[in-house]
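Mind having a look at this structure? Questions to follow.
For this view, one protein chain was removed and the others were kept in their places.
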Amino acid sequence: MTMAMDAEALNRFLQSDFPQVAGSFRVDDASHDRLTARLVVGRDHLRPGGTVSGPSMFALADLAVYCMVLARIGPVALAVTTNASIDFMRKPAAGRDLVAECRLLKLGRVLAVADVLMHSDGQEGAVARCSMTYSIPPAT
Amino acid sequence: MTMAMDAEALNRFLQSDFPQVAGSFRVDDASHDRLTARLVVGRDHLRPGGTVSGPSMFALADLAVYCMVLARIGPVALAVTTNASIDFMRKPAAGRDLVAECRLLKLGRVLAVADVLMHSDGQEGAVARCSMTYSIPPAT
Amino acid sequence: MTMAMDAEALNRFLQSDFPQVAGSFRVDDASHDRLTARLVVGRDHLRPGGTVSGPSMFALADLAVYCMVLARIGPVALAVTTNASIDFMRKPAAGRDLVAECRLLKLGRVLAVADVLMHSDGQEGAVARCSMTYSIPPAT
Partner (left out) sequence: MTMAMDAEALNRFLQSDFPQVAGSFRVDDASHDRLTARLVVGRDHLRPGGTVSGPSMFALADLAVYCMVLARIGPVALAVTTNASIDFMRKPAAGRDLVAECRLLKLGRVLAVADVLMHSDGQEGAVARCSMTYSIPPAT
């Protein structure tokens, strides 16, 4: 049950390799098969009406799963999303961060599968759920 | 936190309204937003190689979500699946029932959303995950 | 633009390797990136009310994509579905075959992606759509 990167290492990796998004996303916690990440909601993430936009929710889910995979296999920049399926269920609360709880369901040789529940920070009721598949490049 | 039907009532409903599948499926447990159902695996559910077929896994997930919705709104035969997304992750074990753990994520006025994790009875590691949306007919 | 198997070869393969389903499914036509398959609807495929069941629709989509992949790479029995996403849109007509039109969108080294539109034979309006990913075993 070893991990390649913890939350601190993941946040450092985001800052060095994805500086354009590192200000908006943060990994709060990472364990063997669970990870919590957050979207620090800013004006760019909102849609008319003041709630978090669909693409911003997608971006948070994608980042959470990516970091979950990296937590286990290390900073492999080439892991790519191959499939995502999202259900949008409730309107996010205005003025609150969006929190993603990720579960790693499978970490295979070529594919990783995880799902994500998202809720507005401090609120009950899932805003969205997402399942994602990542393709893992062959070790060299 | 009231329920319209418990596990026993759901199993009776399956026997009376869906006799052709009631021999293969059983609700083990049902609470406010969780339900456990099982596929009693028989020869009809297998594919070459002796493992449970994809359509049988789909059928189990669909039945679990249907019963989860009925547990809350009562025996509304007209609730229908509008979307299903499944990830097949591991080969089911031969000769074991398939167990589905369902979570109700949203029960709205017109749509219900739930997800399901499936594993071979007595085995670790999810065989498949599925998210489903049901359309709920308007009350009359 | 070569094909490994045409419609006739695919139907022979289904009869020899999947005899339990070969009576219900038939490949009508196969080309480089398109395939038409049909579910010859029988009593086993119906749900209460007389329309084709969800698992039977899933089974048809799965078979169509499997045959589409085999049409290109030959009879590789080990190709397996890793993801399926289905939208159920209209009730199938009673007493009519279900026809699946498959498009191959990607045939990669490890993953194939295709989508399927299904309609009741002789009827307008798609009954369901499905996208699927198949994992292709490494050549040996």
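Labels A, B and C are assigned to the chains in the order they are written; within every chain, residues are numbered from 1.
Convention: a contact is a pair of C-beta atoms (placed from the backbone, for glycine too) under 8 Å apart; a residue touches a chain by one contact, two chains touch by 3 or more.
Fair warning: this is a prediction, and the values are worked out from it, not measured in the lab.
Student: Please output the residues of chain B touching the missing chain, sorted low to high.
Tutor: 82-83, 85, 110-111, 133, 135
Student: Residue by residue, what part of chain C touches the chain that was omitted?
Tutor: 85, 87, 89-90, 105-106, 108, 113, 115, 117, 125-126, 129, 131, 133
Student: Residue by residue, what part of chain A touches the chain that was omitted?
Tutor: Chain A touches the chain not shown through residues 17-18, 48, 53-56, 58-59, 62, 77, 80-89.
One rule holds in what follows: only the chains that are shown with their structure count from here on.
Student: Please compute the C-alpha centroid of chain B, do the same for chain C, then give the distance between them in whole Å.
Tutor: A distance of 24 Å separates the two centres.
Student: Measure off the straight-line distance from the CA centroid of chain A to the CA centroid of chain B, and report it in whole Å.
Tutor: The computed centroid separation for chain A versus chain B comes out at 28 Å.
Student: Provide the list of chain B residues touching at least two other chains, using ranges where the numbers run on.
Tutor: If we look for residues of chain B contacting two or more partner chains, we find 85, 87, 89.
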